[in-house]
Structures are given as structure tokens and as C-alpha cells.
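Note that one protein chain of the assembly has been removed; the remaining protein chains are unaltered in position.
Our next item is chain A:
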Amino acid sequence: MAALRPLSRIGRLASGICRNHRLICDTRRRGVASCVDPAHGLTDEQKEFQKVAFDFAANEMAPHMAEWDEKEMFPVETMRKAAQLGFGGIYVQPDVGGSGLSRLDTSVIFEALSTGCVSTTAYISIHNMCAWMIDTFGNTEQRERFCPDLCSMEKFASYCLTEPGSGSDAASLLTTAQLKGDHYILNGSKAFISGGGDTDVYVVMCRTGGKGPKGISCLVVEKGTPGLSFGKKEKKVGWNSQPTRAVILEDCAVPVTNRLGEEGQGFNIAMKGLNGGRINIASCSLGAAHACVQLARDHLLVRKQFGETLSNNQFLQFKLAEMATKLVASRLIVREAATALQENRSDASSLCAMAKLFATDECFNC
């Protein structure tokens, strides 16, 4: 008898999702089953942001997503349209063209955009992360030089930390930057850079000092700088709307005025950027899972086997309930991490990492 109780709870949850089936949309992901509604707990203003992002995703991204993936197109025009709405520098400060919103607002927006195309939204979030790094750690001249174009997506950005020899052990990176007069000469290569080759502004973590994290600085390298070249476009399974290439630096001279912050501060800047990056990528997973749960539910209500719709199949009801639970649990940890980061709480970094881990795994299982 005791074993039946949790099962019946799952059954009730499943019927709660399916009960509203007539309130639910055709395929346009608009009407939402109330228990997984991503608008729960948001302020009116956040709901407005979410609405714009959902509308943009449904109208401008979803119809083209398959084509972008198949033809491996980097959707520059669509991303620029998104930038016009303020999605180019969501948490960048308004004085340099950003929207000045919070991390939670950002998470809500990326989650909604992701329902249109995860791959493109993921790139947009990387772009946002780079813009924020320059906004936060750059001096006035650097902010004014780079941020407005990044916020409008006149120029696109890439984040360059990983190398062939240093992935998890990022602090052991080998790309060197030797000071010669008023330039750093960069030598080394970065691997798996999103947007690499198609983007204009590269935020590169490189070694100006000794070993370990304290020897790393952060330099902004612009496309067209002699000595900056790119590897071949990597062949990927999925996520094809953003190109991935190696970034190669051979005696690449970068002005000292392109260094963000102080020498030795680079690793710190990189990690701080990644905190937000983790929330953003987790938010993309949320959006993808949300779209999946809706599609699954719609299918269950339509597909018939053995004389009834799949929605009457108990196992599938349990499965749907589990998917919904994973989605909501993931959303909660991601939003909490966003709030923690915004408030600069001491647990922010670990929460961001946990949120990324949890959400990407659980949502993948959706």
C-alpha cells in the first residue's frame, strides 16, 4: 500500500498536466500547462521580458531553426534583430548600450529564447558574457570602444579560454603574451571556440606572468589583427548554427590598451564571466526541456495506440510527470543561482556550477 502512494501522486501530477489539454496550444508553445509555466514567481516586468523573448523565439527563430542547423548558418541578421530588442547586452550597463537587467531577468530571457533555437541562444549568451566582461573589467576607453558595437551586435564576440592542453585545468593554459614595448606578442592556440572565425572580438585569456592562475591576463584581440588565424570549422552533431573553430595566435601583436584589468587578473575575470555563463547555458537547457515537455504532452494527447490516446497510458503519465518535475526543479536551482550571483552571495559560484550541472543533466533526460 505504501508503494502506491508516491505512484498516485505522480499520476495526479500527470493528469494535472494533461487535464488542461484543451487549454493548450496547437504547436505554437503559447498556452502552457500551468504546473510547468515558466512565468510562475516572476514579477510583472519579468513576465513582459519573457513574453517578448517567447514571441521573438516563436516568430523569428523557431521557423528557421532546422534550416540553420542543416545548412550550418550563423544567423547574423536574426541575432541583430534580437539585439535591437536589447538582447545583445542584457546585463551590460545602459551607459554603453546594454539593457542593465539582472541575472534572473537574463535567465528568464534566455530560457524563453531557447524555445526557438537552443544553439543560437547559447551563442547569444556567450556573446553577452563577453560583453559583460569588457563592461565590468574594462576601463572607460575600452568600454566605450567595444561595448556599444557588441550590444547592438554590429560586432560579435567569442570567449577564448580552452586550449588543446587545458580544458578542465584551465589555469594551466599555455598561450603566452610577451610584453614588447606597448604591445603584447601572443603565441598559442585556443580550441573549440564558439563563433570562432565568424566573430569580430576575441576575449583571450593568456599567460603574461608565471605559472598558475596568477600569471594569466585577459586581452581583447580584434579580428584582422595580423597573426590571428583560425582552424577549420569543426564538424559537429547538432549546434550547427554557431561555428566552432580553433583560434590560432602566431606572433600576434595586441596593444597593451586592449588588456582588461591588471596583469594577473585574467583568470579571475574568466571565472567571473563563467559564473554567469553557467547560468545562461543552464537557462538554455531549461528552454529546450520546456519545449520538449510541451511537445511530448501534445503528442500524448494526439497519438493513439491500442485503442486510446497515449495520455491514458499510466507509464507515459508517470514519465511525463517525471519530466515536468525535472524541469521545474532545474528551473528553481537556476533561478536561485541567478539571484545569488546578482546579490553577490558567498555561495554564488558553487550554486552556479551546481545549477549548470543539474539543469543540463536533468533537462537532457527530458
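Everything below uses one rule, namely that a residue touches a chain if its C-beta (ideal position, glycine included) is under 8 Å from a C-beta of that chain, and two chains touch if they have at least 3 such contacts; residues count from 1.
Note that in this section contacts and distances are computed from a predicted model.
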Among "Aminotransferase class I/classII large domain-containing protein", "Electron transfer flavoprotein subunit beta", "Glycine cleavage system H protein" or "PRELI/MSF1 domain-containing protein", the UniProt name of the subunit that does not appear here: "Electron transfer flavoprotein subunit beta"
Residue of A:A62, A:L85 or A:L332 in touch with the missing chain, whole complex considered: A:L85
Sole residue of A:D44, A:E141 or A:D169 that reaches the chain not shown, by the stated touch rule: A:D44
Contact with the hidden chain (one of A:M65, A:M79, A:L101 or A:A191): A:L101
Interface residues of chain A (partner: the chain not displayed): 20-26, 28, 30-32, 34, 44-45, 47-49, 51-52, 55-56, 84-87, 90, 94, 99-101, 109
